[in-house]
Each structure stands twice: as structure tokens, then as C-alpha cells.
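A single protein chain has been omitted; all remaining protein chains appear in their positions.
All chains are identified by letter, namely A and B, in their written order; residue positions are counted from 1 within each chain.
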Amino acid sequence: MIDLIVSVISLAIPAGTALLYGTLGEVYAERSGVLNLGVEGMMIMGAVTGFAVTHATENALLGILAASLVGGLLALIHAFASITLRVNQVVSGLALTMLGLGISGIIGKRFIGQPLSARPLPLDFPVLSDLPVIGPMLFQFNALVYFSIALVPLLWFVLYKTYWGITLRSVGENPAAADAMGVNVFLVRYLAVVFGGLMAGLGGSFLSVAYAPAWIEGMTAGAGWIVIALTIFAMWDPTRALLGAYLFGGVRVLQFRLQPLGISPNLLNMLPFLLTILVLWFISEQAFRRRIGVPAALMQPYSRE
Amino acid sequence: MKMLRLGLEPRRHAPRYVQVLGLAFSLFLALLAIAIVFLALGVNPVYAYQRIFQGGFGSLYGLAESATKSIPLMLAGVGLALAFRARVYNIGAEGQLLMGAIVGGGIALNFSELPRAWLLPAMFVGGFLGGALWALIPAILKARFRVDEVLTTLMLVYVASDFVRYLVNGPWRGPEQRGFPYSSPFSLNAQLPHLGVTRIHYPTLIIAILVAILLFLLLVRTKLGYEIRVAGENPAAARYAGMNTQKIVLLVLLISGGLAGLAGVGEVAGIHARLSPPEGISPGYGFTAIIVAWLARLNPLAAILTSFLISGLLVGGDAIQVALNLPSATIHIFNGVILLFVIAGDLFTRYRIRLEARS
Partner (left out) sequence: MADAQQAVVMRGVVKRFPGVMANDGVDLEVWRGEIHALLGENGAGKTTLMNILYGIYHPDAGEIHVSGEHAVIRSPQDAIHLGIGMVHQQFRLVQTHTVTENVILGMGDGLLFREREARQRIKELAEKYSLQVDPEARVWQLSAGEQQRVEILKALYRGAAILILDEPTSMLTPSEIEELLKTLHRMTEEGHTIIFITHKLDEVTAVSHRVTVLRRGKVIATLETAQTNERELAHLMVGREVLFRLAKEPVKTGEAVLRVDDLHALSDKNLPALKGISLEVCAGEILGVAGVAGNGQREFVEALTGLRPVTGGFIFLKDSEITRTAPRVRIDSGMSCVPSERLTAFIPNMSIAENMILKTYRQAPISKGPLLDHKTVNAYADRLIQEYAVMTPSRETPVKLLSGGNIQRALLARELSTQPALLIAASPTSGLDVGATETVWKLLLEQRKQGRAVLLVSEDLDEVMTLSDRIAVLYEGEIMGIVHGEENNLEQIGLMMAGALRLPQEKWA
């Protein structure tokens, strides 16, 4: 029994890490009032860029950095469209997802089936990893996993305990109020959206450089959409994002666990998506009853005149 | 020193010709942007566009193929135009299309002996219901529990895809397919007739055009259409006027889902004559239909035209995929860039753009 729990948790955490990166970024973007439905496209672009650069330079860190940058650049397009041009955010995000899927397909074609020699920053916890139960459960992951976990308290702290955080939340709640107090609403939103893109790109590269590690066309397989749902599930809070991401990681693991029992892998594949719908249903009920959570200015472009 | 500066002056109302010109210009810019993407990926854009145009519009064969592919786009696209008019963001037409294909295909496989005059209509009706019921899930969630429809419709695309995969790998796999994931071929009675030597399954095309006209009339001539437009423009006003907004949400989702389902039947009964994995049934028509609807400015009549335009690009895109050895996902680049520029093109209707001299 303990073995099972250990193995599920030790698998669920890495399986949820890409989701965690994406969700943390999207929490910030939506806190500023911008919905980014392009996460899927930014993750897949991050995945292909991360793989390509790591493959070429034999340096995983460079690959991951490049992936974040590409995710950020794609997000910049969304920022320009939704903040400056004030277009429909749903459609703009959707367009970027399509774009990301298309470009990644072309770039990635030559990498299909290629191996990757460089691994991202292997970490060694000399004593801790030998501990029974805890050791194999928590102390044998890749550095990117720990980095994502470290980001959670950091981003929580910034959001609630710093001037930046107050500014960010104000912009998402009442941009006119922030503007009247001399806050550059546009700048804050641009930064938040681009940060969201960076994180999505990083999450995508985690998949192709560390988790798989390989390039498979369309390998994010809807993770970006689950990120959007997780952001709602997390009620726009970084700590709850951690919970949600690992929950979905766990479902992914469960999928592999149930397969030997003779259940069709195709049916098991539906699990995360069905779970997402259930989660959205549950959260919507709650959010409506308690009237909390949703940044008040989400999806509302701001202009003075 | 005098400097030229691009000035934006907000305009409160744009005449129709500005809207049309704005759209055309954004489309042009989109193609320009795609050229840049091609260039960046090491593909000669002039060559690529030549091939695309020739492939899609440059020959009788190309035109016939464009017409063929415009059928699912038109059916799904006019439905989405209606839904978007009511500001219901049904992003899951692809899933509804697949469910239509499953139900239509299921009828074809299980009642293959029925006479054609019964079987084909039954497949269409079944396909419509399949797509509509698939859309009913997000519809109820939205109308009853206020769950945002963007994510739920989208999630159900993945579920529908997996369901198709499950069927063609499992219970519905044809015994004669030697392990390949396909159903048995449909009987001749379950196959749609084609126009001459083309692949244009004209019964579906006729249905699509009729539906587009009917939905246009619905929007401008009927009480229901008026309610849909009011609910989309200003939901608060709709409630204030005593309209049943939940009913409207349900209705537009059911209609758009059902029409996507019809598109699915058309594909399996008119083109493939069997069920195959989801990529085989539709290369993303349900998503491309979003562009068709948006490019038509959510006008069902205009969607007839835009579906043909976009399908021409699809066919041309296929041509360069083969010629330049590009993956099938290339088409998403077209979709993404065009959609992005079309919505950004609203700029022309919201602002007057002029060059000003500044000292």
C-alpha cells in the first residue's frame, strides 16, 4: 500500500509540473485582467523550442531559457492584440494556440524520434534521497520540479505582500482605480501576460526536455487548456495551483495504472478532460454562491475614453 | 522638422464599405504575415503562395476540391455564427462534428440494408442529434450552472476524439481491416452521391446553403432571431425585456452543435465511407469554422462565401504540404494568423486611421 502511494506521488508530481508552470503564469495574467487562451500554443512552442535548442547546444538550461523566451514572445502578441488593440480575448488566444500548433509542427518535424543527450540540472540530495518512503517520494526529481515548487511561495508572497502584487491585483479588479493612482495599467498587463507566456513556454520545455524527453507532434495534448481550467480551480491563487496541478498529475498517473487492468487507453485518456469539466462545474457553483475569486475586470479591455 | 505620425481617431459608427474594406485589408496583411512565417521557416513564400493559389483555385480540380471542403466549414461555420451572435462561445464544433460522424456512422454500419431513401436521411437526422446532444452538455452547464462554455465545449473535443479512437480501435473496428483502426466500409446505400467526377457530395452542399439562408432569415426576420441578437449585444437588456436567456443559450448551442454534427455525417458518408481515427475524419474543420464565422462577421449568408475562400486556402495548403514536405499542422498557421488579423482588423471599423504631420 505504502509502495503504491509512494509511486503515485512520485509520479504525479513530475506529471503535474508542466501544468503547475502554466497555471502559475496564467494566474498572474488573469489577475491583471487578461484571459490568455493561447497557453496551449505557448506550451507547445516552448516544448519544440526547448527540445530544438537543447538538441543543438547540448545544454538543457539554454533550451529552457529559449523556450521561455519564445513563450513570452507569443504572449507579447496576445498582449498587443488584447491590451493595445482591445480585440476579443477569447478569439485572440485561440488564434495563438492554432499558430503555435502549426509552427511547432513544422519546426519539430526533423526532431521526431530523435534522442536527447543533455539532461537539465540533475540534482543530488545525498542524505535525503536515501530516506525511506520520503526519499524516493520527494527527493529524486529533476531541478525544474523543485524550481516550480519554489516558485509557489515566491509568487504567493509577491502577489499578497508586495507593492507589485497590490498593483497587479488592482489592475485586474479595477483598472480605472489603478490608473487614477498613476499606475500604468497597460504596462502592468503587458508584463503579466508576457510573464504568463514565459511560464507556459517553460512548462512546455519541461515536457520535451525533462519529462518525456522527446519531441512528439502535439505533445502538450490539451495541457494548455487544462491550465486554463486549473487557474479557475485555483481561484487565482498560486498555492491552490500547486494542489490542482498535482491532482491532475495524479490522474495522468492513474491512467497508466489502470491500463493493465484491460481498460481501453482511449477511454482513460478522457479522464483529465472529464475531470476538468467536473471541476469547472463544482467551482462555478461555489464561485457563484460566494461571489469570490474572479478578477472583476477579467476580459475587459481598458481605455480611458 | 516635420514628422509623419500615424493617428488614430475613434469613430462611433463605421459604414458597411469600411467594414468590408477593413476585412479585405486585414486578410491581405494576414497573408503577408504568413509569408514572413514561411520565410522564417526556410520556405520561399512566393513559390508557396503560387502553389496554394493554383492548388485551391487554379484548376477545375482545385475548385471542385475547394467546394468539397467548403461543405463542412459552411455547415459548422453558420452554426457558430449564430452562436457567436448570441455571444455563446462554442469552441467545440470539432467535437460535435465527430459525434455527428459517430452517430451517422453508427446508423450506416448497423442499418446498412435499409434503402438509401431511408438510410441517408436517418444518418443526417442522427448526426444532427449526435452533435446537438454533445453540445447539450455545455449548454446545460452554462444555462443552469453558469459554467463558462469556452472550456467545456473545448474539453469535449478531446473526449469526442478519444471516443472515436476507442470505437475504431475497439468495438467498431472492421474485422476485415487487419488490425488497422478503421470501421468496415459503409454500404453503398449509406454513401452520398457525388457531382460528376468530383468529390462534391452535393446533398450536403445543398443542405449547407439552405441552412445558411434559413439562419440568415431567422436572425433578421423572426422574433427568435431578434432575441438572439439582443441577448448577444446586451444580455442585461435581454433579461430586462423579459427574454429567456437560458433558452437562447440552449437553443444556439443545440443548433450549432447539430449543424456541426451534420458536417460530420457529410464527411463520413460523402468522403471517407467509413469511420477512421479523428484526424482522418476532420483535419480540424470545427476549429477552422470559427474563422469562417468570424471572417463573415457572424453573418450566415456571408459565411457561404468565406467558407469557400478558407477551404480554397486549405486545399492549397494541402498542395504545398505535399510539394514542400510540410506536416499537416501547417494549416493551423494559416488558421491562427488569419484569425488574429481578422479580429485585429476591427481596428478599421473602430478608428479612422490617418497620417498627420507633426512638427
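Convention: a residue touches a chain if its C-beta (ideal position, glycine included) is under 8 Å from a C-beta of that chain, and two chains touch if they have at least 3 such contacts.
Keep in mind that this is a model prediction, so the values were computed, not measured.
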Which displayed chains the unshown chain touches: A, B
Contact with the hidden chain (one of B:L23, B:I107 or B:V230): B:V230
Given A:H55, A:H78, A:R169 or A:R189, the one touching the chain that is not displayed: A:R169
Sole contact to the chain not displayed, among A:A177, A:I263 or A:L278: A:A177
Chain not shown, touching residues in chain B: 9-13, 221-226, 229-230, 233-234, 236-237, 239-244
Contact set of chain A toward the excluded chain (per top definition): 161-167, 169-170, 173-174, 176-184, 289-291, 296, 304-305
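Throughout what follows, only the chains that are shown with their structure count from here on.
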Residue ranges of chain A in contact with chain B within the complex: 37, 41, 77, 81, 85, 87-88, 90-92, 94-109, 217-218, 221-222, 225, 228-229, 232, 264, 266-267, 269-270, 273-274, 276-277, 280-281, 284-285, 288, 305
Interface residues, chain B side, partner chain A - complex: 10, 37, 41, 89, 91, 137, 141, 145-148, 150-152, 154-156, 158-159, 162-163, 165-166, 169-170, 287, 290, 294, 326-337, 339-340, 343-344, 346-347
